[in-house]
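The structure appears right after this line, and notes come after that.
As you look at this complex, bear in mind that one protein chain is not there, while each of the others sits in place.
Chain lettering (A and B) follows the sequence in which the chains are written, and residue indices restart at 1 in each chain.
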Amino acid sequence: MTYTFDFSFLAEYWPELLSGLMQTAQLSILSIIFGFLLGTVLAVGRTADSKAVRRICAIYVEAIRNTPLLVQMFMIYFGLASIGFKLSAEFCAVLAIVINVSSYTCEIMRAGIESIKKGQLEASDCLAMSWWQRLFLIVLPPATERVYPALVSQFILIMLATSLVSQISAEELTSTAVRIDSMTFRSFEIYTVIAVIYIALAFVFRIGFWALSQLVFPRLRRLGTPL
Amino acid sequence: MSPIVKLNKVSKSFGSLNVLQGVSFDVAQGSVVAIIGRSGSGKSTALRCMNGLEKINGGEITVCNHHLHQNVTKAQLRALHLDVGIVFQSYNLFPHLTVGQNIMLAPKWVRKQSKAEAKDLAAEVLGKVGLAEKFDAYPEQLSGGQQQRVAIARSLAMQPKLMLFDEVTSALDPELTGEVLKVMENLAKDGMTMVLVTHEMAFAKGVGDKVIFMHQGKVWEEGDGEILSAPQTPELRQFVGNGL
């Protein structure tokens, strides 16, 4: 083996990597926020009284979860363009990831919602709360707190999956690496560098989600015990 | 004065199991009615029907001028719940909220009270159950008896005209039972109308203005506390014999 590693290109290209990193972070956070919201709506649908609503949500979730994100992305990006919607690659990327992550969030949140005991629902009904009040005050907060660790794992996976948007030429860390590779031909080195950046970003996300949990779950902050 | 609660030939079944078979009784304004009976005799079901938690299959219930029948709507039930409080055996406090938040929740969101109003009210009802200092604690930091008293306070904060209690002490050991019964006794003294399902015979006899013995889904015997000393039916005699 006579290969010599050469990372000198970093001196010239680090600003591009930095902006790629920022784009990846931005893309991830946007997808996580909207994916969580849509997934929660779906989870409420999955546990609704109406059988038809439950069915529709189940079909959506199964269809999304059993097909690859990359294919979903192509379908949205090339498909929408073919019927005349000229949307930016970034928008299509977020749309595809949101749809994808919402189906996983749905299943996780559903487990959380189903963990709420019947007595809690009866108690809120007997306090004359409306359906909405019951959902937002009694059901969703503890449900979310209970499945939060699973949600975080899913969100980290989604952050990593944003690398796929390089395949529809949206700008982020991996597509930046592809571009630098084509100019420097230091393929192995550049992908090693972004691998390290992804590991660091995953670490930062974990810390961020921990901090967020301390902020939004006061009981957890005070007692530190699982709900 | 017309009764605040009136059950008229109420029947309720779960599938083929007829749990209530023509139950009728009245509850007078300001009185305490104790329902006793064997496990499975339909006591909880009767209480839950009075609060609309179970839909009845036949007969009629009138509670605080709300009429419950087979086709009662969600809106009618909500209106009923504004007037009737219920306390469960399993407390059912909201685990993610502090004691104070548990109590203020409904006054704030349902009664649309201001935060300050709700807070004063919460402090007041917590004082009534002797837990003023637990305002910022979480339910899991309290003993069973304390949690049950918070549940009573949470119901009181809605200023109900009628309170229902379903075996609120049966999950507690004797010492904790005593502190919860004390709170209920004080409520009775304050003139609250109460219907309670209980296994505490001494309490039923001492505090109850009326005692109802249920057996096989029917009101088997009813009267003041003295029916426990001088039962008319062999079933109640046997029940009292075992119970005391």
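By our rule, a contact is a pair of C-beta atoms (placed from the backbone, for glycine too) under 8 Å apart; a residue touches a chain by one contact, two chains touch by 3 or more.
By definition in this document, contacts and distances are computed from a predicted model.
Asker: There's a gap in the complex where one chain should be. From "Xylose transport system permease protein XylH", "Xanthine dehydrogenase family protein subunit M", "Amino acid ABC transporter membrane protein 2, PAAT family" or "Mammalian cell entry related domain protein", what does UniProt name that chain?
Answerer: For the chain missing from the view, the UniProt record says "Amino acid ABC transporter membrane protein 2, PAAT family".
Asker: If the full complex is used, which shown chains touch the chain that is missing here?
Answerer: Across the whole assembly, the hidden chain touches A.
Asker: From the list A:7, A:78, A:131 or A:210, which touches the chain that is not on show?
Answerer: A:78
Asker: I'm checking contacts with the chain that's been left out. Which of A:21, A:164 or A:227 qualifies?
Answerer: With A:21, A:164 or A:227 as choices, the missing chain is touched by A:164.
Asker: Contacts of chain A with the missing chain: which residues?
Answerer: Contacting residues on chain A, toward the hidden partner: 1, 3, 62-63, 65-72, 74-75, 78-79, 81-83, 160-161, 163-164, 166-167, 174, 177, 187-188, 191-192, 194-195, 198-199, 202-203.
As a convention for this text, only the chains that are shown with their structure count from here on.
Asker: Report the inter-chain centroid distance for chain A and chain B in whole angstrom, where each centroid is the mean of the CA atoms.
Answerer: The mean C-alpha positions of chain A and chain B differ by 46 Å.
Asker: Can you check the complex and tell me which residues of chain A touch chain B?
Answerer: Against chain B, chain A makes touches at 117, 119-120, 122-130, 133, 137-138, 141-142, 145, 217, 219, 222-223, 225, 227.
Asker: Would you pull the chain B residues touching chain A in the complex into a rising list?
Answerer: Listed in rising order, the residues are 51, 53, 77-79, 81-82, 84-86, 88, 90, 92-98, 105-106, 109-110, 138, 140-141, 154-155, 158.
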